[in-house]
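Working notes for the structure below.
Not every chain of the complex is shown here; the ones you see sit where they belong.
Read from first to last, the chains carry the letters A, B and C; within each, the first residue is number 1.
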Amino acid sequence: MTDFSATVPPSSAATTGTGPNADPLSERGSAPPMPSSPAPPASLDVHIAEKRFVSADGTDVLAIADLAFTAAAGSFTALIGPSGCGKTTALRIILGLDSDFSGHIRRADPEGRIAAVFQEPRLLPWRDVETNVRLALPPERRADDLGPLFETLGLADMTRRFPGELSLGLARRVALARAVAIRPALLLLDEPFVSLDEETAARLRALLLDVWSARPTTAVMVTHNLREAVELADRIVFLTERPARLRGVYDLPTPRAERDAFWQERTVAEVGALYPGVI
Amino acid sequence: AETVRVGVLKFGTVNWELDAMKRHGIDAKHGVDVEIIPFAGEDATGIALQGGSVDMIVTDWLWVSRQRAEGGSYVFAPYSTSVGAIMVPGDSPIQSFADLSGKTLGVAGGPLDKNWLLIQALALRDAQTDLSNDARIIYGAPPLLAEKARSGELDAVLIFWNYAARLEAEGFRRLVSGEEAAKAFGASGPVATIGYVFDEAWAKEHADAASGFIAASKETKQLLKASDAEWDALEPLVNAGDAATLAVMRDRYREGIPARDVVEEEKDAAKLYQVLEGLAGEKLVGPGKTLDPGTYWSGLKNGS
Amino acid sequence: MPRRAGCDVQRAPSRRISPAAVTTASMLALLALWWVAAGLAQSRLLPTPAAVAAAFWRDARTGELPFHLAMTLMRVAASFVVAMTIGSAIGLALGLSRTANRFFNPWVILFLNLPALVVIFLLFIWIGTNETAAILAIAINKIPNVVVTIREGAQALDRQLAEMAKVYRFSRRDRLVHVILPQLQPYVAAATRSGLSLIWKIALVVELFGLSSGVGFQIATYFSLSNVAAILAYTLAFVAVMLLVELLIVQPLEARATRWRGKS
């Protein structure tokens, strides 16, 4: 795996899951080993009792009816739910972009940086690729060498290009680069690996695990891909059709090092049987 | 009766005269029906005459002569000898041109105003004072300059006669007037610089209307000269505000009524034209080197 | 669920103040400000609201003010329609064609910078001092401003949507109505607002220069008398009409046009 230590401190291994990988509040999880880094990782308590939209034509849209889950410090949570059920809405609420709901969002470390990979790339069209990433960096790290990161993401020869000159897949990679570059305490991802070929997607998943496990990062990822969730997550939260309610939680205590192809197939089948329709 | 459309300033002196004329039916008596068409600015009346929406306006012979030199066919009939004057506050130490040195002088009408040119020439000739260099000159719109004179920001102001009259009523005094300057440069008497102006062709076609109107104007002036009561009736148009101001306005208006023969007027105008031509050249007077011979309406000479 | 320390995001309180109340408060504040300033100045040149109201009534009772106001409004409305229609069409055409823009840009700059006075003077002399000339003169003064505003909007049009419309073979009309105009809306709004005011200002000059009616005629007349109270009375009467136009026509239209943006 490419070294991009300037941006992300070297980690022991890519997918071996040295980070904590179970939720203390979960029924099935075991207490995770505390991470060795000084700052305690963020932990997240989400309770959205109700979220309504009033559409422009006046109709009232109940988007989320009852959704509550927690993410342990340093854990990786996947959100799976049908198209249009309210996943993006939930992420926006967690990000603090929407405060018009009933319920609460609590973070153990509210000061910690958040990064988001939105469902669209959301790049500044009038700034080149590198500037787009650099602007997200905290002031003290503005001068960091981003070369290795761009290298890993296959963006090395297009750092001077404008987003309009990228393909959608490339733009999504830039958005991912921006999110991991800031070394966030909380990382929210809305379908980060769509519009990518399998090879690239696999490389980016590895990168993501690398970054996530290198420092205490709590990650929440929306996906439609159960395989992806099984490969990456400690916990999968299933949502119902709109209005989104908690459909169920599935914990994956198996360390990532032990998740081989066979295990993955078995687990996907098992989850698929428990939650019909997700595969 | 033939209709004559006259373009006037709403609160201008011409309107006073026309108002009195119509109120007493003097126009009808002379076989014309005067239609007063009000405008908001001097330039507007000129544009209206050229655009054909009025038959007659009031402006100066310089304008007429220049138009004629450039192909126009307007003619002039004296209306008033009143011109502007330099006004200073009543308690001002300024007594002569020389005292204006280093002072702030407001000038209405811009650098090519003929009064201003004559007064400058006079100051240079008689007092060796070059006003445009020795004094601080501020050009501006008359209402603005009047306010500035009142507030004391200007030490003196050269301004049109109706503003000057108002200032006089407020305690200002006259340092020098355009009439004096004109006399100093050879005019044999008060020269009517402004007059009724209309198209020669129109006058030919409507000879009765034109001469009838001029006659009506004369008669009205006599009325305004004789009757003080008439002025009380005019107050809404004069807008003097108080009796003292009205009295000054009335007196200055009466002073301005031309009394001389047209031929003499024309002679003096030609003289002044030469002076002005010498002072400002083509810029002011246009291509004509001398006062255009047809400037004064021929109907005046035959008729009276 | 146990209450823990942390970042607690709560439902935002709903806005309680109605738009009408805010507008009223705004105008009262303005009035108060003016009254205080006038009280301090104690000058004929900064009359109090009461003095202006008196001037207003004096000319309103005689029917003079309504008449001149109506004349000016008529001219403003007519020139506005002419200027917006022609200006938008030219602006759109120049914004969409790079070559046409390059060619006509110097012309636009010329007409943009022709002094109002010159245009008014020439038109009054050529056409005569009548309503046609007046409305044309006002429109000619305003058109270049509409052109440059709409042109910017046309240059910033979304290419992706244009491609979509091309692929789906939208008719010319549909393209204009459903693709282009909604994107030009903010530019049209800007051109409308600053346009109405510009047109009114030019109308004042036009009326000063060759017409015998209208607010400009009255203002210039009162100006020669230094009667600031009367000038303000006429000005504020026009401003009041513009406020009504804004509140009753422009804002509702705008709200409809931007409904899709959602509130926030």
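We adopt the following convention: a residue touches a chain if its C-beta (ideal position, glycine included) is under 8 Å from a C-beta of that chain, and two chains touch if they have at least 3 such contacts.
Since we're looking at a predicted model, the values are computed, not measured.
A.B. asks: If every kind of chain is shown just once, what is the true count of each in the whole complex?
C.D. replies: Beyond the single copies shown, the full file gives A x2, B x1, C x2.
Please note the rule applied: only the chains that are shown with their structure count from here on.
A.B. asks: Taking the touch definition from the header, please name the shape of the chain graph: line, ring, star, complete or other.
C.D. replies: Chain contacts: open path, no cycle.
A.B. asks: Which chain's centre, taken as the mean of its Cα atoms, is farthest from the centre of chain C?
C.D. replies: Farthest from chain C by mean C-alpha position: A.
A.B. asks: Would you kindly tell me how far, in whole Å, the mean C-alpha position of chain B lies from that of chain A?
C.D. replies: Centre-to-centre distance between chain A and chain B: 86 Å.
A.B. asks: Taking each chain's centre as the mean position of its Cα atoms, how many Å separate chain A from chain C?
C.D. replies: Their C-alpha centroids are separated by 49 Å.
A.B. asks: Multi-chain contacts in chain B: which residues touch at least two other chains?
C.D. replies: Answer for chain B, listing residues that touch two or more other chains: there are none.
A.B. asks: Where on chain C is chain B touching in the complex?
C.D. replies: 45, 121, 124-125, 127-130, 133, 207-212, 216-221, 223-226
A.B. asks: Inside the complex, what are the residues of chain A that reach chain C?
C.D. replies: 45, 47, 56, 68, 93, 96, 99-102, 104-108, 110
A.B. asks: With touch defined as at the start, can you tell me which chain B residues reach chain C in the complex?
C.D. replies: 9-11, 37-41, 43-44, 47-48, 50-53, 142-143, 146-147, 239
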